[in-house]
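Each chain you see keeps its place in the complex, though not every chain is here.
Labels A, B and C are assigned to the chains in the order they are written; within every chain, residues are numbered from 1.
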């Protein structure tokens, strides 16, 4: 996790969600899902604005999947 | 996880699923299973097209197993 | 996790919570949430003062998300 390769397809996919202000669903290791927009990412975390416009820092190790809302 | 060795048997097995458009079942750390086709993989994630044709980015650390549908 | 880059946006976000004495909610890998103020962080842990003014050392690998209280 320590290196953060911005050329990775998965990193670029999330970067695209950020640019497109794509609404996404994220499943967490606790099995909870959160809906919102990814604001930015770094090597440790994603920052998500949830449906009540709160900013969550979510640790990457806690991520199960991310998908666009249908 | 940082290095991604495309010569590894497990990486090549998944690459074969991608090429063959093999329908697979993936079990996640949340114990949930998802059915779909793997579209691509990188060192951090698998990208899966699920049964409603949605693209999910699934983090490798969240993977339990993958198997072809029977 | 071994290197701790104080220039990372996520590390600086938490540093801002510390400076602002921001009340935060932290979700843990056990799905429990804890409310309090972050006192300091290092590469392994966050130190949180909870609502009864107890100091908890929380390991980073146990963090799911952190958000300001609404």
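Here, a contact is a pair of C-beta atoms (placed from the backbone, for glycine too) under 8 Å apart; a residue touches a chain by one contact, two chains touch by 3 or more.
Note that this is a predicted model, so its numbers are computed, not measured.
Engineer: All chains share one sequence here; work out the copy total for the full complex from the 3 shown.
Structural biologist: 6
Just so it is clear, only the chains that are shown with their structure count from here on.
Engineer: Taking each chain's centre as its mean C-alpha position, how far apart are chain A and chain B in Å?
Structural biologist: Chain centroid spacing, chain A to chain B, equals 19 Å.
Engineer: State, to the nearest whole Å, the distance from the C-alpha centre of chain B to the C-alpha centre of chain C.
Structural biologist: 32
Engineer: For chain A, write out the residues touching at least two other chains, lowest number first.
Structural biologist: 1-2, 29, 31, 61 - these are the residues of chain A that touch more than one other chain.
Engineer: Within the complex, which stretch of chain A touches chain B?
Structural biologist: 1-3, 5, 8-11, 13-14, 27, 29, 31, 60-61, 63-68, 70
Engineer: Where on chain B does chain A make contact in their complex?
Structural biologist: Residue positions touching the partner: 1-2, 28-32, 40, 42-45, 47, 52, 54-59, 61-62.
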